[in-house]
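Only one protein chain is missing from this complex, and each of the others stays in its spot.
Up next is chain A:
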Amino acid sequence: MLTLVLPLAEAAGEEPSPLLPHTAEIIFGFVFLILLAIAFAKVVVPKFEKAYADRTAAIEGGMNEAKQAQAEAKAALEKYNAQLAEARSEAAKIREDAREQGAQIIAEMREQAGVEAERIVSHARTQIDAERTQAVASLRGEVGTMATTLAGRIVGESLEDEARQRRTVERFLSELEASESARAAVGTDG
């Protein structure tokens, strides 16, 4: 193509073909383009790329932080849940213990009350026995007097001698007692 244009351009006179470059422009072209490439390679691209890398790091850092916070929150939740479950089981155990203890206390109390009742009953019984013995003794005296009085009246004689009197009464009472105990034995049998 150049060979076609060249002779034409020369034939037309001093007018050079527009397809022929100027030497100065070739040189400046290379200089300018290489200059620009170097300027971009040395300054602009590294600066922008660093800003991009920082930006990516900032975003990723934020995301990592959020992830970490989430993990921490999850761990805390698990811990609280575990603590709660522990507290619950402990409470249940305490309740169970309390129930057992309560039952035990009640049983003990019941036993104690039983013993106490027994004691009161036996005490009352001995008291009653003593009172009865006392009553029997006093009755014995009374009955003796009454009987002697009666006997004196009946036989018309005064039994002044106290010793004799007592003997007589003793004898009488022994008989009376014997018959009474025989009657009691029959009563319990019956």
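A few points about this structure:
Note that in this section contacts are C-beta pairs under 8 Å (C-beta built on N, C-alpha and C of every residue); 3 or more make two chains touch, one makes a residue touch a chain; residues count from 1.
One rule holds for everything that comes next: contacts and distances are computed from a predicted model.
The complex includes a chain that is not drawn, and of the options "YIEGIA protein", "Pyruvate dehydrogenase E1 component subunit alpha", "ATP synthase subunit a" or "Phosphate transport system permease protein PstA" the UniProt name matching it is "ATP synthase subunit a".
Residue positions on chain A in contact with the hidden chain: 15, 17-26, 28-30, 32-33, 35-41, 43-45, 47-51, 54-55, 58, in rising order.
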